[in-house]
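For this view, one protein chain was removed and the others were kept in their places.
Labels run A and B following the written order; every chain starts at residue 1.
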Amino acid sequence: MASKVDMDFEGLASGHRACAGCGAAIAVRLILKGTGKNTIIANATGCVEVFTTPYPECAWNVPYVHSLFENTAAVAAGIEAGLKALGKKEGINVVAIAGDGGTADIGLQSLSGMLERGHDVLYIMYDNEAYMNTGIQRSASTPYGATTTTSPAGKVSIGQETRKKFVAEIAAAHHIPYVATASVGYPRDLINKVNKAVNIKGPKFIQVHAPCVPGWNYPESKTVEIARLAVETGLWPIFEMENGVITSVRKIKEKKPVEEYLKAQRRFAHLFKDERGKKVIEEIQKLADENIKRYGLMD
Amino acid sequence: MKEIRIHGRGGQGSVTAAELLAVAAFEDGYYSQAFPVFGVERRGAPVMAFTRVDEKPIRVRYQVYTPDYVMVQDPTLIPAGIDVLAGLKPGGMVIVNTARKPEEVGLKAENVEILTINATRIALKHIGRPITNTTMLGAFAGATGLVSLDSVIKAIEERFTDKLREVNVAAIKEAYEAIRG
Partner (left out) sequence: MVKKVLEGSHAVAEAVKLCKPDVISAYPITPQTHIIERLSEFHADGELGNCQFIRVESEHSAMSVCLGASLVGARAYSASTSQGLALMYEVLFNVAGLRQPVVMTTANRALSAPINIWNDWQDAISARDSGWIQLYAENAQEAVDYTIQAFKIAESHDILLPAMVCIDGFVITHTYEVVDIPSQEDVDAFLPKKVPYLPLDPENPIGYGMIGTPEVYEETRYLIQETMEKAKKKIVEVGQEFEKKFGRPQGGLIDTYKLEDAEVAILSMGAILQTMREVVDNLREEGVPVGLIKVKSYRPFPKDEIRKAVEGLKAIAVIDRDISLGHEGALFTDVKSALYGSGERPLVKGYIAALGGRDFPETTVRKIVDDIIKVAKEGKVDKEVEWPDLRREIL
């Protein structure tokens, strides 16, 4: 029984408490159109969990559980196993949704175990590139050069000193049937990938780039624009990997310099102040160019 | 002990206002305490923050239920159903940021003084953004005399640097004068 894209399905009720312009909220709404209503959600602690479940309300129109921050993949694995044991798995999509912190950092072990064991679970990481729920601290997925409250720019610091850990590649290293990246800047692509994934048996992983208004510090009307700039500069590569092989990429038609993306967000503002920042921007440009080459983003 | 409650929305700097007021009171030789209603609200949600001011060290640690003064940073909270007068002591005062006159803000209460100040206009003029938390403190100092204008300015000067310091001080001064009429 294949799950169909259901554009009329509003799996996320309005009235939730996300900031205006929240990329993660857009992502969740689109994801549920891709899964359809026969879906059980396991959700990690994080912004999505908090803004969708203000007691006594719950914004989810599908069965939903939030357990902890680090165990979402394992809870999803348990849901899948339980359904199987009860003979009820057929026709039900088990979907885990967690942030970058809940995935790249504290939940990585749990994710790896779930992928390796081959559970029929779709794991979606919404990547807003920091711990937003707790007030914008760095994660391993925070990009190089960005300020957060625990990677502040200062007299001896340029902001985040480390390079973004790319979880999609780590997931792919588990030789699973489907890995994809997507962005809230391209809604149809995201919906289609989610739908494709839930119709594949076995573990699947999708990483969705999801701008955060206060965390990235930009005007709330610019979420989609910024999401697209990330793609158009090469900083956010969009691709599908099936059984370890790249099977599709979103090509960049006209490459934009990274400055355009960085300038649009106050989290990079310090880079435009001095020579030190200029060097960091050059490094970031190199990262974008590396992506373009590695994933074949330009013809 | 005097207790102050500040109503605003997430992102408007109500907690900072409560803190700066505590710093100003300390500058004036008082003991002070400031804290928000601890919550998980995102931007735009109604929030509250409190300040306590006393001549002796402050021990009590629960929320402020019967304030002497109330500041309302965002007048849309009133039609939205937030009871900004809740628990206000008889003879207490509420200061609302609005272009309207006191009798037009939709608050009815006996034995309570209602003052209004167009802090948004003043903030836009000096700071260039509708961030009214510091401006409201100027109005608060002018209206209540609980803290001195000098101390509010000192608190701002400790907090901000350069240009931001200048524009905030200018906004505070104008609000102080404006509310004193």
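One rule holds in what follows: contacts are C-beta pairs under 8 Å (C-beta built on N, C-alpha and C of every residue); 3 or more make two chains touch, one makes a residue touch a chain.
It should be emphasised that the depicted structure is a prediction, and the values quoted were computed from it without experimental measurement.
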item: Listed residues A:19, A:59 or A:108, member touching the removed chain; value: A:108
item: Among A:63, A:152 or A:244, residue touching the chain not depicted; value: A:152
item: Hidden partner interface residues of chain B, rising order; value: 18-19, 22-23, 26, 31-36, 38, 40, 57-63, 65
item: Touching residues on chain A - with respect to the absent chain; value: 45, 49, 55, 66-70, 104-106, 108, 131, 134-135, 137-138, 140, 149-157
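In this section, only the chains that are shown with their structure count from here on.
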item: Chain centre separation in whole Å, for chain B relative to chain A (CA means); value: 39
item: Chain B-facing residues of chain A, complex; value: 17-20, 22, 50-51, 54, 213-214
item: Residues of chain B touching chain A in the complex; value: 11, 40-45
